[in-house]
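Missing here: one protein chain of the complex. Every other protein chain is in place.
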Amino acid sequence: MKSFLLAFVLLALASSLASAFDPRPLQDFCVAIDEPKSAVFLNGKFCKDPKLAKAGDFYFSVKMPGDTNNPVAARIDFAPYGQNPPHTHPRATEILVLLEGTLLVGFVTSNPNHTLISKVLNKGDVFVFAIGLIHFQFNIGKANALAFAGLSSQNPGVITIADAVFGSNPPINPDFLAKAFQLNVKVVKDLQAKF
Amino acid sequence: MKSFLLAFVLLALASSLASAFDPRPLQDFCVAIDEPKSAVFLNGKFCKDPKLAKAGDFYFSVKMPGDTNNPVAARIDFAPYGQNPPHTHPRATEILVLLEGTLLVGFVTSNPNHTLISKVLNKGDVFVFAIGLIHFQFNIGKANALAFAGLSSQNPGVITIADAVFGSNPPINPDFLAKAFQLNVKVVKDLQAKF
Amino acid sequence: MKSFLLAFVLLALASSLASAFDPRPLQDFCVAIDEPKSAVFLNGKFCKDPKLAKAGDFYFSVKMPGDTNNPVAARIDFAPYGQNPPHTHPRATEILVLLEGTLLVGFVTSNPNHTLISKVLNKGDVFVFAIGLIHFQFNIGKANALAFAGLSSQNPGVITIADAVFGSNPPINPDFLAKAFQLNVKVVKDLQAKF
Amino acid sequence: MKSFLLAFVLLALASSLASAFDPRPLQDFCVAIDEPKSAVFLNGKFCKDPKLAKAGDFYFSVKMPGDTNNPVAARIDFAPYGQNPPHTHPRATEILVLLEGTLLVGFVTSNPNHTLISKVLNKGDVFVFAIGLIHFQFNIGKANALAFAGLSSQNPGVITIADAVFGSNPPINPDFLAKAFQLNVKVVKDLQAKF
Amino acid sequence: MKSFLLAFVLLALASSLASAFDPRPLQDFCVAIDEPKSAVFLNGKFCKDPKLAKAGDFYFSVKMPGDTNNPVAARIDFAPYGQNPPHTHPRATEILVLLEGTLLVGFVTSNPNHTLISKVLNKGDVFVFAIGLIHFQFNIGKANALAFAGLSSQNPGVITIADAVFGSNPPINPDFLAKAFQLNVKVVKDLQAKF
Partner (left out) sequence: MKSFLLAFVLLALASSLASAFDPRPLQDFCVAIDEPKSAVFLNGKFCKDPKLAKAGDFYFSVKMPGDTNNPVAARIDFAPYGQNPPHTHPRATEILVLLEGTLLVGFVTSNPNHTLISKVLNKGDVFVFAIGLIHFQFNIGKANALAFAGLSSQNPGVITIADAVFGSNPPINPDFLAKAFQLNVKVVKDLQAKF
């Protein structure tokens, strides 16, 4: 379903885009490191010794090869007609800078209006998607598109709507979903088989 | 689509369930009032003169007649097989206390696992739905169900998934949605006509 | 002094009623676990591996047997004329849902007014006590009363006024207390012996 | 009851001791002003035009004559054996600098320990009282004492325990209080008449 | 002194890069508007009626003509060898995306180390400057450079070090500055005349 290449590059700039959800900084910066003791889960990450910080810890390049581990900053490649399907970030606002190509982007406001606010972006354009709202990006050009996305939390979270609703594990009761989406139960079961 | 009666009762306890998104209290409490000058939108509400606060400002009853204006506390009535379809609250965690009946409730975790965490609730049971996650309630009994829901923000927001995706105004590009949901374009257009 | 049965049930829903005092969530949820290394005290708790979360971690029932370890959610049983004496929660707002019986509840505002805001609650009523204010509950009926209380912090704290003032360890200077409470020194010493 | 002179001096340094409860600053500083439209209550104060700020807005002197309007900074004068009776600040931590004299100060930790942590302070000593805990100051010397107190919120609030419990308006049910404080009902009614 | 063209473009995306210093959102978004009543200063801005929000409110383009009023997002043009001199943002972290040219960028950590962390950036590179630290950008190429800068607060503030120290109004005591900067008093007075 995702025809775009999502290239998350590891940037240890954990608190660099300080978010309303992140712990407040108590140091000049916190370069996040992965805590080796995997049995223990903290609310947040451990920081590198600040004296060992290097310029590379604050740096990211859209020219770097892809790496899928970084939630804060991302290079997103879109093949022609590729899409980043409807999704939300429960803990972050997103800022998207389009470096190449043409994208149709948009988000839908909450109940009761469900207003779609969308725009066609070209090179050099910047767009902002507010925290928690359903949004998407769609390459409507014949060429590749390349964007930089920054997210305002150390752990923004992603909920891809179609996957979460029709692809949960275990599946949601299909009769319930059929009613909620006004679809035939058979169609819902087919979707649950695909996702 | 919503077979349940959603009875939001006006409770002027704006900051009573202080949330991470609400302004910090600077008074013993802030009993929200609607600011008459409708052309001006503040981030938050004005407060009643604290000296005029009454017990009724801190009180809510599931026996009260419905009122659709209060986002913080709600009585929810479910007809047999009625449902509260998949939705998220972008700015609040929800706590649900079941007073009568039997409900199947659940939520789906974020990418990449999409784990469905669900439970059948009976009278006296309490369940918590974390901020920003897709969740639902479904009356699986033959009798009515009655619940009290508290939300952790003065303005939690509600995004009903099916409405936001297929019922936005203007509609989202149906070719885009067909691909994202792996549905036939005709089915998407039918859904967009219904929602 | 406490004639009511205070049944705190362990609900590992640490961040479920996210409070202004709790660290911001960086995960979908944090199911608190007790860190085994007792010599180290963190500001907050460690979280369970989110992949191991179960529905029971988000669930609480007033039908469950009592458990005294959970500060976030509680079943409170009141014998006839039983009371929850004047106390404050320095780090949480409290929401009380009355499931059975009749309670007189109230709180006092801060200086200089000291207004008592109180109300008689019946089954299905909900009342809110703002953070840091002195409040109480009193069963004024001849039958038992049963309530569910939710608190807006992972560690709300409780300060029972009479215990803290007259039962501290070591005791506060009785001459000082006699003057502050306008009581005879002998009465103060008697109270300090009782608490 | 209060034999000390409490001299609160108006210091328009509203957000200068930024607290966890205060709105975040969006300017270099916010010199609070009183909003003339008394019918409207905001959560926080309006700020003076920053261009009009003067050094006096950031300045306070223990030599200044008393003024009872400022909640953030205070000069406190204690007559011999004068006291600041047990009280809490629901929205602020307090830092006290003793400039002259000798004070016995202390606070009591929350349930279940109720540990009294107290100390005799002399000139040049500084003591900190954590937010929400019951604390007091008592001049145990034969000379006057003079202290400077800073509070960590624009509106810290003060709850004088004896006044709030026995002097509320309307009064709390005396039977209830008698039981809670293990006092004779007649003693409670006498106290309620005095406070 | 500033050879670069600083083109701040009005982007009414006030809370889009939600910062630790900004008030928490209580709406899907707050499109800031300038409140006409200039005599009143709030901590934060008023929001546009959300129903009137348009895509342009979330959009910014580096191709747009310069506008000096927007503190949140900026296009920065650097002439060859142009510079953005040492400065701090007291209320924001900055993220810089280089769209054209070559820049030397850097920041200095706090006492006692004063480590300079710097890097030469090329097209497509991104760098982060942590809140409150002294940082700078310098065009070291022979061509123009073009960057997009995002700041994590609605009102980040800028303190240009040389201007603030030597160009304050009224001037700081030159003897004091001479000692602090180990410069001759005459040199300090010359600087104060220039800035």
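The chains carry the letters A, B, C, D and E, assigned in the order they are written, with residues numbered from 1 in each.
The rule is short, and it goes like this: a residue touches a chain if its C-beta (ideal position, glycine included) is under 8 Å from a C-beta of that chain, and two chains touch if they have at least 3 such contacts.
Quick caveat, the model's predicted, so the values are computed rather than measured.
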Touch with the omitted chain, as defined above, among C:Pro90, C:Gly106, C:Gly124 or C:Gly150: C:Pro90
Which of D:Ser61, D:Asn169 or D:Asn184 contacts the chain that the document leaves out: D:Ser61
Missing-chain contacts mapped onto subunit E: 1, 20-21, 83, 85-86, 88, 90-91, 104, 106, 108, 110-111, 113-116, 118, 131-134, 136, 138, 157-173, 176-177, 179-183, 187, 191, 194-195
Interface residues of subunit D (partner: the chain not displayed): 13, 16-20, 22, 24-25, 28-29, 50-51, 53-56, 58-63, 73, 93, 95, 97, 99, 106, 109-110, 113, 115, 117-119, 121, 124-133, 148, 150, 152
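Going forward, only the chains that are shown with their structure count from here on.
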For subunit A placed onto subunit D, the superposition rotation in degrees, Cα atoms, nearest 5: 180
Same-residue or different-residue interface between subunit B and subunit C, half as cut-off: same
Whole-Å gap separating subunit B and subunit D, where each centre is the average of the chain's CA atoms: 40
Length of the line joining the C-alpha centres of subunit A and subunit E, rounded to whole Å: 27
For subunit D, residues contacting two or more additional chains: 20-21, 23, 44, 90-91, 157
